[in-house]
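Apart from one protein chain that is not included, each protein chain of the complex appears where it belongs.
Showing subunit A:
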Amino acid sequence: MSRILKYRELLLLVINLVLIAAFSTRAPGFASPKSLANIFNDTSILIILALGQMAVLLTRSIDLSVAANLSFTGMAVAMLNSAHPEVPLPLLIAAALGIGAGLGAINGFMVWKIGIPAIVATLGTLTIYRGMAFVLSGGAWVNQTQMTQAFLNTPRMPVLGLPLLGWTAILVIAIIAIVFTRTIFGRSLYAAGGNPTAALYAGVDVGRTKFFAFMLSGALSGLCGYLWVSRYAVAYVDIAAGFELDTVAACVIGGISTLGGIGSVGGAVLGALFLGVIKNALPVIEISPFWQMAISGLVIIIAVLLNARQDRRKGRLILRDAAKSRSVRVATPVEGAAA
């Protein structure tokens, strides 16, 4: 979007590379193509979810229900697969996307038409969707033995050294990048979050844009429901518990503003990869996974600090004339703005 953001993505890329280099001095082979492909594959689900989360964050909302959506949809397709093994995989994937989008649409509807704040609406559905997963399954697990080979193995099938799961993430990144930068919907996301009033005046329907952002986030969560169940070869109510916070963390680290309107697909992907590198590296160099949480937390705070400083710098630019006129304490430089 802007130079600052590009600079920021470059910085994040460099940090990721430095981390990989540093870890590989302690754990030889960490930086091998195979290991890197493995890290990417392992982070694929987080990347896809983070991109959905990003769409919602851009509109000044947040979707806390992504992991619960993932759990419910994962359970639903796993049960469908075990009960009707004859249903072909493409149909199951379409079902996952559809169920997820439906759950996302419920969030979007509450935010758009009922006017419930996104954080409250999705906090509610977070609990509801997990509860629905429990009701659907009666608390039972769907195990590896109950799933078909195609269901389990397709995402694991390697193509050019990367499993299909990883390729799915690449495909989603490509589609989302095009949608966000090259379609009216994408532009509306940025406009609706960047300045809802200006967007309204320009004929952008802010509420509807939010609705579709939630629906996109839901559809990607549904897709991840299938991917997750197939990857870990088990479906139960508590899968991906707390994972919604990882998606927000990936976005924040990647420079997507929680205040809306700012962020790039590259940033979100690099933010997710950063978490993926840390998560994969710490066990290799024998650091407890609990440190991983602490480090993620620290990095989030640093990222937010960076964002805040960036915003201040931008603020100064706008007010640079005001600063010259010695009125340092004045927040609004023009009388008319306050009168």
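Keep this in mind: contacts are C-beta pairs under 8 Å (C-beta built on N, C-alpha and C of every residue); 3 or more make two chains touch, one makes a residue touch a chain; residues count from 1.
The criterion applied here is as follows: contacts and distances are computed from a predicted model.
Asks: Can you pick, from "Cytochrome c oxidase cbb3-type subunit 3", "Transketolase", "ATP-binding cassette domain-containing protein" or "4Fe-4S dicluster domain-containing protein", the UniProt name of the chain not shown?
Replies: In UniProt, the chain excluded from the picture bears the name "ATP-binding cassette domain-containing protein".
Asks: Of A:M157, A:L171 or A:I184, which one is in contact with the hidden chain?
Replies: The one listed residue touching the chain not shown is A:I184.
Asks: Specify the residue from the set A:L123, A:L200, A:V234 or A:V304 that touches the hidden chain.
Replies: Only one listed residue reaches the unshown chain, and that is A:L200.
Asks: With the missing chain put back, one of A:I262, A:V277 or A:I300 would touch it. Which one?
Replies: The missing chain is touched by A:I262.
Asks: Footprint of the hidden chain on subunit A, which residues?
Replies: 1-3, 178, 181-184, 186-187, 190-191, 194-195, 197-205, 261-262, 314, 317-318, 321-322, 324-327, 329-330, 333-339
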